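Here the complex is missing a single protein chain, while all its other protein chains stay put.
So that you can tell them apart, the chains are marked A, B and C in the order they are listed, and the count of residues begins at 1 in each.
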Amino acid sequence: SGGGGTDGAATGSSAGAGGGNDKIVMGFAQVGAESGWRTANTKSIQESAAQAGIELKFSDAQQKQENQIKAIRSYIQQKVDIIAFSPVVESGWDTVLKEAQRAKIPVILTDRAVDSPDKSLYKTFLGSDFVEEGRKAGQWLVDEYKDSKDPVNIVELQGTTGSAPANDRKAGFQEVIGADPKFKIAASQTGDFTRAKGKEVMEAFLKSTPKIDVLFAHNDDMGLGAIEAIEGAGKVPGKDIKIVTIDAVKDGMQALADGKINYIVECSPLLGPQLMDLSKKVLAGEQVEPRVVTEETTFTQEQAKQALPERKY
Amino acid sequence: MSRLLGHRLFWPSAVLAALLLVNVVFTNGFLNVQMKDGHLYGSLIDIVRFGAPLILVALGMTLVIATGGIDLSVGSVVAIAGALACLRISLLGDQNSVGGVLGAIGLALALSLVLGLWNGVLVTAAGIQPIIATLILMVAGRGLAQLITDGQIITINSSPYKLIGGGYWLTLPFGIIIVAAVLALAAFLTRRLALGLLIESVGGNAKASRLAGISARGVLLTVYAFCGLCAGIAGLMISSNVSSADGNNAGLWIELDAILAVVIGGTSLAGGRFSLGGTVLGALVIQTLTTTIYSIGVPPETTLLFKALVVTIVCLLQSPAFRAKVLHGRRRRPSASARPVPEEKKASVSA
Amino acid sequence: MTEPVPILQMRGIDKQFPGVKALDGVDFRLFPGEVHALMGENGAGKSTLIKVLTGVYDIDAGAIELEGRPVAFSGPLAAQQAGISTVYQEVNLCANLSVAENIFIGREPRRFGRLQWRVMRREAERILASLDLDLDVSASLSAYSLAVQQMVAIARAVQVDAKVLILDEPTSSLDAGEVERLFGVMRRLKEQGIAILFVSHFLDQIYEISDRMTVLRNGTLVGEYLTRDLPQVELVGKMIGRELAALESLEDRRAAAEQADAAAPLVEADGLGRPGAIEPFSLTVREGEVLGLAGLLGSGRTEVARLLFGADHAGSGTLRVGGVPVRLRTPRAAVRHKLAYCSEDRRAEGIIPELTVRENLILALQAARGWTRPIARRKQDELVERYIKALDIRPADPDRPIANLSGGNQQKVLLARWLILQPRLLILDEPTRGIDVGAKAEIQRLVVELSDGGTAVLFISAELEEVLRLSHKIAVLRDRRMVAELDNDEQLTTDALTETIASGGRS
Partner (left out) sequence: MTTLTGRLRIGGQTIPRKYVPVLVTAGLFVAMFAAGSVRYEAFGTGQVILNVFVDNAFLLVVAVGMTFVILTGGIDLSVGSVVALSTMLAAVLLRDGWPVVAVIGLVLVVGAVLGLGMGAIVHYFEIQPFIVTLAGMFLARGLCYTIATDSIPITDPSFTAFAQATIPLGGELWITPSVVAGLVVVVVAAYVLHYTRLGRNVYAIGGSEQSALLMGLPVARTKIAVYTISGFCSALGGLLLSFYMLSGYGLHAVGMELDAIAAVVIGGTLLTGGSGYLLGTVLGVLVLGLIQTIISFEGTLSSWWTKIFIGALLFVFILLQRLISARRTGARST
């Protein structure tokens, strides 16, 4: 990260080179800019649209579903060629998606799914699987402690209460560790996906929970905040308390490489290139898979050291 | 005794004490304060340390509210100040250079002051209602903060900067020292100098104040600028605490907590009389509540219910009408209250 | 002659405010068809008695009976429903509503639940016309001066079918004509058998209208008397608890008129005006001169004062202070030139209700010094103590919120606020409003003293006698135009002045 000031405005003009009326116009309704992850996601989409010669209409819903619906509606009105969006929540899209269908504008979902029973409303869903991420985190824990018989005390830093990643990651994690009674969640609290909250909640955990073996944070940022709290309490993160997080942002990878985090499950925001490919295919009338999972992996400390230099964000 | 019970700050203090007591039960050694590496360490210290930004913002807010206004933009100013300081520091060749860090801090605080003044100008010169005037900056300011950070989290590694929110000085967390200094400054300006009288006068009766020769404009500009500055300092503290600037989330919704602190502290939102001590107390109640929620393990889904409950209890206990009607079983308040209740604002007895 | 049964009877009423016993075992009774005056100094407890009667405050002890039945109203609404209609001291109307609404709100004419605005406006006009007022009833009340608002409040109270009508200082801002009209209405109501409780500090009015009076002193009952049995001097004695010797001893100011003429002009207005508010006028106030402003209600006296003080922007004309042209854009600028203005509307434009007496007292001085130069505590104490004593502000506790003082005492605090500044020109807009006889004499004496000491005073009062007694010169306003400026010499009498006011200075 740094001082680079590129933003959407640049995208429109640079794409002008493509010329001609046949240029694809895509309307993209983003959730908001609530986290670094999200911003990287936005950036990836803007950049790859420019590269692919697609004219991008972008709107930011500021975390509100109604704003997203409005934006999609206005794309329909503006007669864009294709609509893509990351749903704020899963439910409640049928009406506006039907409008899009009526206007014969194909729709692609990114990042999160919608729970509509009518699968014809969108062409495909491109994104990560939050439940799976939670499972991966849990699986690591199970593997890590498979030789130990002692109870394992876990504290959990949840994402924003009610948000899909928080709900799903929690559920996936629970599903895996729930199988073994030695895993015990000693405390669980929301850290709103932010470092500051992560640190504050962790400080409280450190005092109220006598023995903490493992910290599971729903994203890197909360984990990074918690690391500061752990260090402040005179403990060594990664050793005294093992830490597993999700996302793999650059700062998180750095901490992983430094040995302060033990394991990170990747949740990549860089959906742009895949999205543009899919869009072109859809508009060309090709058949696409209804569910495209982003290529994601997991990182151990060693893997992080190797991957770090190429990490874009 | 009845004087004590009737004191404005008795009941918030009692609630604070009760909350602390709950913690004592749930957390071993809650009241312990130990020396660790020459720092004071313990839950009580933590409460003040984490509460420090809120106290700061609430102090500025107190003065604004006392003039009859409100400042919704503090959260955005918090984000902007942290973002700007961290951006400057991240661009430094040597992030540990004291001069460079001071420069960054100075710049961020100057900008906060200017933003506060901007609010003040909208309220005084343009005559826009404070809530809307500051709503403008609340919305745009968040964008500004994100613009500065490019929507990412700027992580820095600067030990001088770390001092502000995460460091210690003379065994005390530095944040506590800053709060004490700002509190002293605010108390000096308002109680030692006559700013407080003029603020209360403008907030109590703007028309009459004007006729008494008070320039509301000057008072309001000072107050909004001070509020901006406080928010700026809080912003530095928050970002320094985690050595990073998060333009998206820093200070989000802090305005609500700050207003809550002010009101728990006994200052009326209608303007007029204010109490800095009360505000500090109010902020501590809120912070202790937050800590309590974490440490007694309230599930995240019920956090808000718990908060609603405690806020309601504090306010009810604080209300003389409630105490008279419910606690003392009287149907109505026996007489006009001893509190200086402004004529207009007094919702008098009636059944 | 057997006494009729009282419609209202209060027995042994106690009311304690923190630190003050406002009422201590007060008995009071009111008969149908009488006008009963409640008398007492500022702070004697008159308004409190009225407020406990109508349920604004609870009583600590005692009993209230209405038509023989014990009652305890939960609030003005309940009192009103029981047939008690009240005009409280200070205008208690909603300035944001229209005049018509202020008269009717709570009992608007309706059809099938729908308000009938047209009927309401017509009725309001009719009621006001019966009080000789011609107002735009759909304009908001705030467009009118305090005196008009007071008339509207009266119109509201007399418009209902009530058994008991309570008027707490309804005439404090009214001129003689308005008072007469009010009395006309009161007499009519009285003939209909309505019981009227009336509070006023104007003894002449009391003797003109009342049949019976109850005197309070310091929250205790002094006694109940038939008006015709109690000479004015004795009444005053009973109110203040001693003989008031020096009341009428103010020397006649008239001789001094010429002498004042020689003094240097202090404030000179030339063609000063404000469209829609007051037509351009020219006026000179000299050092040590008392200039009276006379005129009917709404004639523009307050507007003159506000323009001189920079409270409103002048649309035309120039102003010179001490010979130097100035532009007063704010009151602050005026204060810097040592002008002071004590507004007629003490509640809206005077007191800061939550602040203490001390803070209200030093406010203007502190404002003039700026907030960076606080007044030392010792200096404050000294000033406050001096003025509390000088003006006999009661209770003499500087740390009590001013909102808890009685109306008259609040007025004194406001006066003191400006006296502390030692202004060169003191503009007093109805300074004796709501002030008792003793205090009124004090204030009048103060004006004389100030003027002797070289301070110029612009004196506005609805009471012509007072204006005549104090002023060297009198400017007369009518219909927001300055129509005459008269020297206050032997020929000028109340009647002559009234004549000038009425004729608009044409004769």
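To be clear about the criterion, a residue touches a chain if its C-beta (ideal position, glycine included) is under 8 Å from a C-beta of that chain, and two chains touch if they have at least 3 such contacts.
Here the structure is a predicted model, which is why all the values come from computation and not from measurement.
Visitor: Over the full complex, note down every shown chain the hidden chain is touching.
Guide: Over the full assembly, the chain not pictured touches A, B, C.
Visitor: Of the residues listed, B:Val22, B:Ala110, B:Leu193 or B:Ala206, which one is in contact with the missing chain?
Guide: That would be B:Ala206, which touches the missing chain.
Visitor: Which residue from A:Ser59, A:Thr110, A:Asn219 or A:Thr294 sits in contact with the chain not drawn here?
Guide: A:Ser59
Visitor: Please pick, from B:Val98, B:Val114, B:Ile132 or B:Ala184, the residue that touches the omitted chain in the full complex.
Guide: B:Ile132
Visitor: Quickly run down the residues of chain A that touch the omitted chain.
Guide: Interface residues of chain A facing the absent chain: 7-9, 11-12, 27, 30, 32-33, 39, 42, 46, 56-60, 62-67, 69-71, 73-75, 77-79, 88-95, 98, 115-117, 160-164, 166-167.
Visitor: Over the whole complex, note the residues of chain C touching the chain we left out.
Guide: Those residues of chain C that touch the unshown chain are 56, 75-77, 79-81, 86, 88, 92-97, 101, 105-106, 108, 110, 113-115, 136, 139-140, 142-143, 156, 276-277, 312-313, 329-330.
Visitor: Write the list of chain B residues that the hidden chain touches.
Guide: Output for chain B: 72, 124, 126-129, 131-133, 135-137, 139-147, 151, 206, 210, 216-217, 247, 256, 259-260, 263-264, 268-270, 300-308, 311-312, 315-316, 318-322, 325, 343-348, 350-351.
What we mean here is this: only the chains that are shown with their structure count from here on.
Visitor: As a quick test, compute the distance in whole Å between the mean CA positions of chain B and chain C.
Guide: That pair's centroid distance is 43 Å.
Visitor: If you average the CA atoms of chain A and of chain B, how many Å lie between those two points?
Guide: 33
Visitor: Between chain A and chain C, tell me the centre distance in angstrom, where each centre is the average of that chain's C-alpha atoms.
Guide: Taking the average C-alpha coordinate of chain A and of chain C, the gap between them is 71 Å.
Visitor: Please list all residues of chain B that touch 2 or more other chains.
Guide: none
Visitor: For chain A, give me the residues that contact two or more of the other chains.
Guide: Correct list: empty.
Visitor: Show which residues of chain B lie in contact with chain A when the two form their complex.
Guide: 26-30, 36-37, 41, 43, 46, 50, 87, 90-91, 146-147, 149-155, 166, 238, 241-244, 246, 248-250, 290-291, 293-297, 299-301, 303
Visitor: Note which residues of chain C are touching chain B in the complex, please.
Guide: 15-18, 55-58, 60, 74-75, 77, 309, 311, 330-332, 334-336, 341, 343, 347-356, 359, 362-364, 366-375, 401, 403-404, 417
Visitor: Show me the residue ranges of chain A that touch chain B in the complex, using the header's touch definition.
Guide: Listed in rising order, the residues are 1-5, 33-36, 38-40, 42-43, 158, 161, 187-190, 192-196, 199-201, 203-205, 207-208, 210, 221, 224-225, 228, 232-234, 249, 251, 313.
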